[in-house]
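Below you will find the structure I want to go over with you.
Removed: one protein chain of the complex. Kept in place: all other protein chains.
Order as written gives the chain letters A, B and C; numbering starts at 1 within each chain.
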Amino acid sequence: MTLIVLNFKTYLESTGLQALRLAEICEDISRDYSVQMVVVPQAADIQAISKAVKIPVYAQHVDGVGYGGFTGHVTAASLKAAGATGSLINHSERRLKLAEIEASISACRQAGLKTIVCTNNVATTRAAAALQPDYVAVEPPELIGSGIPVSKASPEVIVNSVEAVKGIAPQVGVLCGAGITHGEDLRSALELGSVGVLLASGIIKAKDQRKALEVLVTGDIQ
Amino acid sequence: MTLIVLNFKTYLESTGLQALRLAEICEDISRDYSVQMVVVPQAADIQAISKAVKIPVYAQHVDGVGYGGFTGHVTAASLKAAGATGSLINHSERRLKLAEIEASISACRQAGLKTIVCTNNVATTRAAAALQPDYVAVEPPELIGSGIPVSKASPEVIVNSVEAVKGIAPQVGVLCGAGITHGEDLRSALELGSVGVLLASGIIKAKDQRKALEVLVTGDIQ
Amino acid sequence: MTLIVLNFKTYLESTGLQALRLAEICEDISRDYSVQMVVVPQAADIQAISKAVKIPVYAQHVDGVGYGGFTGHVTAASLKAAGATGSLINHSERRLKLAEIEASISACRQAGLKTIVCTNNVATTRAAAALQPDYVAVEPPELIGSGIPVSKASPEVIVNSVEAVKGIAPQVGVLCGAGITHGEDLRSALELGSVGVLLASGIIKAKDQRKALEVLVTGDIQ
Partner (left out) sequence: MTLIVLNFKTYLESTGLQALRLAEICEDISRDYSVQMVVVPQAADIQAISKAVKIPVYAQHVDGVGYGGFTGHVTAASLKAAGATGSLINHSERRLKLAEIEASISACRQAGLKTIVCTNNVATTRAAAALQPDYVAVEPPELIGSGIPVSKASPEVIVNSVEAVKGIAPQVGVLCGAGITHGEDLRSALELGSVGVLLASGIIKAKDQRKALEVLVTGDIQ
């Protein structure tokens, strides 16, 4: 089933009560159109959302630290307790050190959380795949929030990432990020070998979020 | 009223359901002994706790960013929506850049959240006070988690901090951190001019957390 | 004497041999026009430049660590040994944590190096002044490299910074940064109460660096 991961970032339209409302829309879309949606709200919003919806709720970031003196860090244990089932790691807006990425993946694995490591090009995709997360999401930074889909601007980044991951850790799924908004973007992403997409502003800032998601999954022209 | 701020850090004994249980104990102590307790759980635990207790719930960290593309950051808006009424900033386990501290204080002010900026010595206390948070908490790093109270090991750090803050921003309250566990530590801290204490492991790792808090606030010998 | 600090950044026109040549131009200007120029090259360029010129050579960054296991850090001792006599600290392109700024200032003081702490607004200027460096350089980030002088765009930032520093640490000099290029910018900066300016691209990227500096210090129209 096509995987559609919606990063809520810290937009007004996806914080607090609006985050809850958006997660419920995503649940409807997931059910009505037979796609697997994953919602990715801020840490403080996870608890309410995971109680309200049945689709997977991922965190936007997790630190590779355990129980102890780590004030202000986001632990896998606290995410798990709040109902999350996975986490983004190393998003372009929250880059981590190499050793931290490895520690975060380990911490998630131990807590039973899925992991999506974000990368910026083929070389870092290779490196991230070598750490064996569940997914790698390739997002050329210059396209994030641009509305220009990576599948159109740089299809070779996706193709070469899929190829590279196959050679290093074939069980790791590749997600296509950056600039994805419309149905054709999703279709191209899948044709290029990715198992799904990582989206954000294209949906969240849409005048009608539900409609934007429907257009994405049905491939209708908006 | 004496202010007692309990930093939950990321200990097993103060994560998830145990965080909730500990917050309820703090609420009892607050009521029974007429002290003002503040609980400081992890971001993902704030929502459940703020629904369950009436004492203030602070975050352990807040980023100085607003609505927008700030994946993995902790925004004042999300904390507020989850029920927090304040935040630690620049804890020794989560140090921030100077410009970030200023931005975090501004973000909290706008969202109506109280701020406690942590510092490591008299010079940084002076600098933090110049940014006019609600409180500055002085914690010599070498004493954190040591069980040796700063009020005994380096009383001059507290006295000089209180003095320095008076000269720069007299409305800012000084909290005494690092190594505080027993009733006499609390008493000394107040005598040295602070308005309260910032505690963590001494209470959280105690065999009986409730008893440890009672001993702290009553000044009974443990 | 008016203080003119030229940050070489990492431009092609101010790296390696070109850094050396630019430093020699600055030395000429310093002598011919009775201004105090300070050159601020990259760490690896300091040694050759400090041997070649008699004007002060500052580093662009210094870490607040001493002798020991601090691979990849820039120590005050190594800068001193290479001939530097001071350092920028916390430049907007190399922001530091509050505790690090304090440690860097201490390390420089011990090594006999002068310190210029960069700040982004009046609040952080207040905080930096509380740490008592030799100078604070105020640079609103949005004006850096813009060609729009802070003295024109936001004169109140300079005036209020000078005022704030007077109240907290009157011995600290205020430098005016961001967007300074022409003679009138320098004049305004001095009239607003600063003791000099911190410049970069306006001079370094000029077609004729010597001419650009002459225009700056003589106030001739370019």
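The working rule: contacts are C-beta pairs under 8 Å (C-beta built on N, C-alpha and C of every residue); 3 or more make two chains touch, one makes a residue touch a chain.
Since the model is a prediction, treat every value here as computed from it, not as a measurement.
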Neighbouring shown chains of the undisplayed chain, as defined at the top: A, C
Absent-chain contact - pick from A:31, A:51 or A:95: A:95
Hidden partner chain, touching residue among C:74, C:157, C:203 or C:217: C:74
Touch with the omitted chain, as defined above, among A:128, A:172 or A:186: A:128
Touch list for chain A against the chain that is not drawn: 90, 95-102, 119-121, 123-124, 126-132, 168
Touching residues (missing chain, whole complex) on chain C: 7, 9-12, 15-17, 42-48, 59-61, 65-75, 77-82, 84, 88, 91-94, 144-145, 200-201
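Simple rule for what comes next: only the chains that are shown with their structure count from here on.
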Greatest separation from chain C - chain, by CA centre: A
Equivalent-chain rotation between chain C and chain A, CA atoms, steps of 5 degrees: 180
Centroid distance [mean C-alpha coordinates] between chain C and chain B, Å: 37
Distance between chain centroids, defined by C-alpha means - chain A, chain C (Å): 42
Centre distance in Å when chain A and chain B are each reduced to the mean of their C-alpha atoms: 33
Junction residues of chain C, two or more chains touched: none
